[in-house]
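Below is a structure I'd like to ask you about.
Other chains dropped; remaining ones untouched in position.
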Amino acid sequence: MKIVQKEFSVSTKSRSQMIDITSRVASIVGESAINDGDVIVYCPHTTAGITINENVDRSVPHDILLALEEAVPHHLSGFQHFEGNSDAHCKSSIIGCSEQVFIKNNSLQLGTWQGIFFCEFDGPRSRRVIVQVRGQ
Amino acid sequence: MKIVQKEFSVSTKSRSQMIDITSRVASIVGESAINDGDVIVYCPHTTAGITINENVDRSVPHDILLALEEAVPHHLSGFQHFEGNSDAHCKSSIIGCSEQVFIKNNSLQLGTWQGIFFCEFDGPRSRRVIVQVRGQ
């Protein structure tokens, strides 16, 4: 099995934001020359995450962030963390800090409407994304 | 490392539904002849997901769907997506589109009460599940 690991950075512009990183992940897969296997996309931050969802209609990420904000409000009576970003930590654990996608013929095997998103929950910040391609 | 990939389809009958796909995944693992490794179960859709939870008492999936509906309502003031299924996209990102399970002696190494579920959030529809078994 061959393992190729790369990373890139993402600049987020607002407190909550979903940024489509599909083409950046696809480039790393292409350069890896791995035909069959999978790729793991990993976020090394605790107030952000990685998800896979629709990347065609921009209203979808907007609505996902809105629904998450409704489910986990920015301020909640009882929060103890002094930084005031407890909701962002919780959203990070809800969304998760990694996703994996199969690789076939050196390409991402995503569904028709699927794209890979970096999810910012406590921006704006400069963030890292680590990508590991594994296979043969 | 050997990689075996198969897929199957699932017909969902209602808007929100959890369908136990454990035996179908177990069959693919069995046919793969892989003894040690893992299996990734992947949903290529953006309004559905994959989860692992109790598959003995049917009231568990019922209650999980109810609690998710309470946390992420079908209609929310501010939703912009024209299809009216923004809640389903959000639930898909909350539950996640894949799960992985270890394989030992060519069998799924699930906990006593664990089963693998396809989660429909915008049905009824015909859906696909992609399964990749990896190991030796």
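Chains: A and B, in written order; residue numbering restarts at 1 for each.
FYI, a contact is a pair of C-beta atoms (placed from the backbone, for glycine too) under 8 Å apart; a residue touches a chain by one contact, two chains touch by 3 or more.
In this text the structure is predicted, and so the values were computed from the model without any measurement.
Complete-complex copy count for the single protein sequence, taken from this structure file and not limited to the 2 chains in place, is 3.
To be clear about the criterion, only the chains that are shown with their structure count from here on.
The mean-CA centres of subunit A and subunit B are about 19 angstrom from one another, to the nearest whole unit. Of all residues in subunit B, only 1, 3, 5, 40, 42-46, 71-73, 76, 78-82, 86-87, 89-90, 92-94, 96-98, 100, 128, 130, 132, 134 touch subunit A in the complex they form. Residues 1, 36-38, 51-54, 57, 59-60, 62-64, 66-68, 70-71, 94-96, 99-102, 104, 109-114, 135-136 of subunit A are the ones touching subunit B in the complex.
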